[in-house]
Each structure stands twice: as structure tokens, then as C-alpha cells.
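To start, the structure under review is shown below, and the notes come after it.
Only one protein chain is missing; all other protein chains are in place.
Chain IDs A and B follow the sequence of writing; residue 1 opens each chain.
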Amino acid sequence: MMRFGKLKVKQKIAVSTAVVILFFSLVSWLSIQFVVLPSLTDEITNRGEIIANGIALRAQQYLTADDRPNLLDVIFTEKWMEPYLAYIFIINEVDGVVVHTLLQPFPQYLVRVNPLPADRIQHTRLVKTSFGSVYDTAMAIQEESHRIGTVRVGLSKVLVDETMGRLANIFLAVLVLIISIALVLTNWFSRQITGPILDLRDLTRDLISCNFQACGHLGKRVECWLVKDCSQLMCSAYERGRPPCWLMDNPPPPHGAEVNPLASKLEECSRCQVYKENVGDEIEQLAAAFCHMIHKLDLYQEELKLTNEDLRKLNRNYMEMLRFVSHELKTPIANSSMSAQALLQSIFGTLTPPQEKMVKHIYSNLSTSVEMVKNYLDLSRIETGELLFQPRRLHLASEVVAPTLISLSILITANRIRVEDLTDEGLVLEGDEELLRVVYSNLIGNACKYGRKGGVIRLRGKNQGTLCRLEVWNDGPGIAGEKMGQLFQKFCRIQQSPEGAAKGTGLGLFISRTIVELHGGKIWAEGVEGEWIQFVIELPKSQEGSRENE
Amino acid sequence: MNRKKILIIDDDPSFLEICSAILEESDYHVDTASSSKEGLEKLVSQRPDLVLLDIMMATMDEGLSFATSIRQREDLHKIPIMIVSAQPDAEKGYQRSVDREMDWISADMFMEKPINPQDLLHNVRLLIE
Partner (left out) sequence: MKNSLLCLGFLLFCLGTGCSGAANQEVTVVERPGVSADEVRLGSSLALSGHASFLGTQTLHGALCYIEAINEAGGVHGRKIKVIAYDDGYDPPRCLENTQQLIAEDKVFALFCYVGTPTSVKIMPLVQEARIPLVGLFTGAQILRNPFQRYIINIRASYYEETGAVVKELVESLALSKFAVFYQYDDYGFDGLTGTQVALKQYGLTPVATGSYRRGSLEVEDALARIIASKAEVVIMIGTYEPCAKFIRLAKSRDYEPIFHCVSFVGADELVKKLGAAGEGVIITQVVPPPTETLLLPAAEEYTKLMARFFPDDEPNFVGFESYLNARVMVEGLQRAGPDLNRENFLDAIESIENFSLGIGNPLTFSSLDHQGLDKVYFTQIHEGRLALVTRAAAMEVERVRRSGRDR
């Protein structure tokens, strides 16, 4: 049964047809057996009776006269005219054998195998004799309604067997012929079915390989006038009498006809009565619909291309803007910052307290700006893929943490934060010093900005097997639980306090996470709302495999 | 006069003024150039004691290659060079070249903008002495 499933449609149809034919032939053979066989038997029985009757009529006079020679003549003549006659014999009213056609002493048992009852004129029965199976007919020889003897005619069953044999041969020959013809016909028919299906399959394959142009034809010329609404009488399609549709045939449209897009034309066609009548069977309709779909997809694809183009342009603009911000903006801010710092550092003389205060403001705002610009610069580098990741062996405490603390010292003191640096002095790992400094700068900066004023920042860093675990803890209001998940997203800005606006660029944690992931590590936040928040980083100690190819 | 001479080469005029102001307050003689061409001329004619060089001027690596070419010149290669840049990557690039032991690249120091004036003065003093 499973193997049947593996056959092709054509073969399935052929096998089914053969099975059906065989079934019907079996049925008809059985009915032949039950109809023909009995009728053949009847025929033989009849023949036996006819022969016996003829003999009985002719033998009557001779039997009365006990004229054995002529009786013999009668039965032998009959015997020689009829093939398959095993025997003929005549018995008298006392069952004595008068004459017989055997060339051997007459076997007496033969008399008894088919006795004719007194009330019957004739009787035929199939008996087994030494001559094989024989249809024995007993026919009474009457003289004025009085039985004077009986004719016994034995027709060999071989006749039936031979006839059945011949019948079987004819039957089988016809069967073979029928099956052969049927196979040829079903082969042809199924090809009519599988043809369009295979076309459909090819269309599907074209679709899969996005070859939208391949659907050029449907194999069926459909002629429909309605859609076109063309009044151009000189058009060759119009000439041909039947309303034609140039569209389906793909010739150039006649002059004056509107050139509608193919897809919408096909839609109209599918509603057109003439089209529906001519489009062919269900499979061909399916193929036509398929082609329609492919045409539509082609259009969509064109649209998509355009949209894609737009998006790319948009992206380029965005990148361009980022780049501008990061590079062009940085320069004037850096200059201003430098100037302000120089003033604060009394290089150009001491400032009066109010002047100093004011310059401090300038500097502090500029620092914020610098930081924001730095973030955008980093984002730009990440977006364009320019972020250089150059890991090398470094001491975290001295090369990353300490310098960052120093660079943020003003911010720290401004917020009266107490920093506890508990980073292991000997903690060594492979990483990009500059990028890690960015991370620390961001985290510590966030701690300063969003932590409790006058609070504590606790930095930890230690080995943990193949990893380093770094922690930045600070006390403060922390983050609401449901907002924890959004922390590391681009442009995520947390509103710390009900009175304050959201601060910062919202990029810091995103950049930090990108950098941590670049190192092959993980970063996440823990905390209790209203009490503390802690950022944990796990970094692999070694960067084998991620070193830049030099 | 025994004032040390410093040459600053940068295409940002604002930066030039600020830097000059800061350095002159510390009693350095500062000269400026806003292109590598001008810078080279002044290098040759003035023989400063230190060169401050922006890594990116008209093009990306112009500063670096300028530094390289200075170093390659017999008459100029003794002058200490400090490179300043607005991009942190430049430091990386510098670091990379050092790691590669390409001794035709060089600067003696690298600083990232915005520059802390105190740090600047400190580094300049280091290089000049």
C-alpha cells in the first residue's frame, strides 16, 4: 500500500484502472462460470437429447422388428457424425443391451448408471464412467405410448471442457486486449491531467526561485473581449470573429487600447464569463490563478525594491548625521571645555569666587555636552561598525578603573559621592582598555547622576574562574522593577525623580552593553527599588579567537 | 630669550588660540600653522622645541603621515612630537603601530581632546626637558 503511494499519478491511475478491470473481469468470469457453464451443460444436455431423440425415432421400427443390423446402422451413423460421443447403446424393456457402439465387450455397469424411471421419457445426468465424465442421456423408445426400449447416449464432458477452455482463451485474450487499450488510454488521459499539474509545479518552482519573469504563458490561449473594451476594429484579434483577448496571447496591444497593468487585467479576466468558459479545467484555472499571483508578486517586489531604496537612503542620512554630530560637534565643545578648564585651573589668573562659580557652571555643562557627544560618537562607531576592538592584557584596577575615577573626579566631588574602589589590584584580563574605560565611565557617571547625593559608590572586581566579575554598586532610588529590562535599550532614558526631566542621551547603557558583548561578556542590573542598584559585568579573562587579525 | 618654542599644527583656529593662550601663560613661545604644508615650513625655519600635531586635518591620517615624514628627516627627527586628536581611535591606531614596531611612525605622546590644560602643561614640560 505504501509503495502505491510512491507511484506517480499516471502509474496510480494505470494501476487503479487495471485493478478495476481485473475486478470486473473476475466478477464477469464468475458470472460466466455460473451462467455460461450451466448453459453449456444445457446445450450438451440438449444435444444429447436431440441425438437420442433422433435415434429413438429411427430405431423404433427396427427395435420392434428386432433388426439388429439396422439398429447398429442407426447408432453408428449417429456416432460417426458426432465427435465426443463416448457411446450409444439401446436397451430393451428388460434392460438387456440390444446394440452398442463399443469395440469391446459391453460393460454392464453402464446400463445402471442412468436408469430411466418409468414415468419419464428422457433424463440426462452427468456420470463417471471408464470413458471419463459423460453426460448420459436416456431417451425412451416408444411404440404407441408404450416403452419398448431406451436409447442411451453418452456425450463426453470433454466437449464442455474444451469449449470452456476455448471460452477462457477468448476471455483472457479479450481481457488482455482491454487492459492494454485501457492502459494506453489512461496513460493518455492522465497525461492530460498531469500535464497542467506539472506546469503548475514548474510555476511554483519559478516562484520559489523568485523568477517572476518566467511566468510568460499558461499554455492555453484564452480569448476574451470584454476586458479590453477595445473598439479598434482594425485589430487583428478582433478580426478573427471570436472575441479575442490580446492580453493572454501576449502580442502587442492594438492601437488605442489602454495598457492596463497586467495584474489588474487578470483580475478582470477572472470575472469574465467568456474567460471562465474557456480557461479549461480546474487545474488549468488553478494555474491561471497562480500566474496571476506571480504577476502580483512581481509588482510587490518592485514596490519593495523602491521602499528598500528609500530605507537605505534614510539610513545613510542617519549615519551621516551621526557622524556629523560625533565629529563636527565635538571640536567646538572640546575647545570650549578646554578653555573653561584652563580658566578654572587659574592659568590665566585667579578668578573671583563669583567668576569661578560661573566658569564652573560653564565647565560642568560643557562636560555634560562632551559626554553626550562622546556617546553619540560611540553610537556612530557601533552603527557603522567602526568600533575597533583591540583587546590586550591589562590590569583592570590601574589601567581602567583608576583613570576613569580620575577623569570623573569633578563629577564625583560635585555630587559628594564617596567611592570605595575594592577592585582586586592583581585582576588581569584581556580587554580593550579604551572601551572598558568607556563602560566604567558610563556606569560610574550614571551612579553619580542617579545615585543618592552624598551616597556611596562601591566598585568590586575579582576573578571567578575563567571570568572576571565586576560590580558597580551605588545606593539611591534605583530603578523600578519593570523598567530594568529596558535599561540597556537604545535611547532608553529613565525618569529618575518626579521633578526632574529624563536626563542623558539614553545611549550609555546600550553602548556599555555593546562593548561588554564585544568582549564576549554579560552585563545586567540588580537592585531594590528605593535602596540600591548594582550593575554586574562578567567578562571572560581571555579573548582568544577574538583578537583582531593583525 | 631662552623661551622654548612650540609649534602647534591644527586646522581648527579656535583650538590654536586656546592652546597658544594656555601655553603662553606658561611662558612658552608659541607658533601656529593651520596646514601641514605651513607646518613644515615653520618647522624647518624655526626649529621649535616641540610640535603639537592634530592627527586629522584635511584627511584622516594626514597628521600621522606628517609625523612620519618629520621623523624621517634628518634635520627634524629630533624634535619631540605630541599628537592630539578628537578621536579616541587614533590612539588605538598609534598604539597599534607601536605594537607593530614600526619605528618610522612616531609621536612621543598622545592626547585626546578635550585636553585638560594642566595635563597639557605637564606633558609639554616633560617633552621639552
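Just so we're on the same page, contacts are C-beta pairs under 8 Å (C-beta built on N, C-alpha and C of every residue); 3 or more make two chains touch, one makes a residue touch a chain.
Just so it is clear, the structure is predicted and the values come from calculations on it, not from any experiment.
A.B. asks: Quick one: jot down which shown chains the absent chain touches.
C.D. replies: So, taking every chain into account, the missing one touches A.
A.B. asks: Out of A:Val176, A:Cys210, A:Leu311 or A:Val528, point to the residue that touches the absent chain in the complete complex.
C.D. replies: Residue touching the absent chain, from the options given: A:Val176.
A.B. asks: Per the definition of touch given earlier, which of A:Gly165, A:Gly426 or A:Gly454 contacts the omitted chain?
C.D. replies: A:Gly165
A.B. asks: Would you write out the residues of chain A that touch the absent chain, in ascending order?
C.D. replies: Those residues of chain A that touch the unshown chain are 11, 14-15, 18, 22, 67-70, 72-73, 76, 80, 99, 101-106, 130-132, 156, 158, 161-162, 164-165, 168-169, 172-173, 175-176, 179-180, 183.
The rule is short, and it goes like this: only the chains that are shown with their structure count from here on.
A.B. asks: Just give me the whole-number Å value for how far the CA centre of chain A lies from that of chain B.
C.D. replies: From the centre of chain A to the centre of chain B is 68 Å.
A.B. asks: In their complex, what parts of chain A are in touch with chain B?
C.D. replies: Chain A reaches chain B through residues 327, 330-335, 337-339, 341-342, 345, 347-348, 366, 370, 377, 381, 386, 388, 390, 434, 550.
A.B. asks: Mind listing the chain B positions that touch chain A in their complex?
C.D. replies: The touching residues are 12, 14-15, 18-19, 21-22, 25-26, 86-89, 91-92, 95-96, 100, 113-118, 121.
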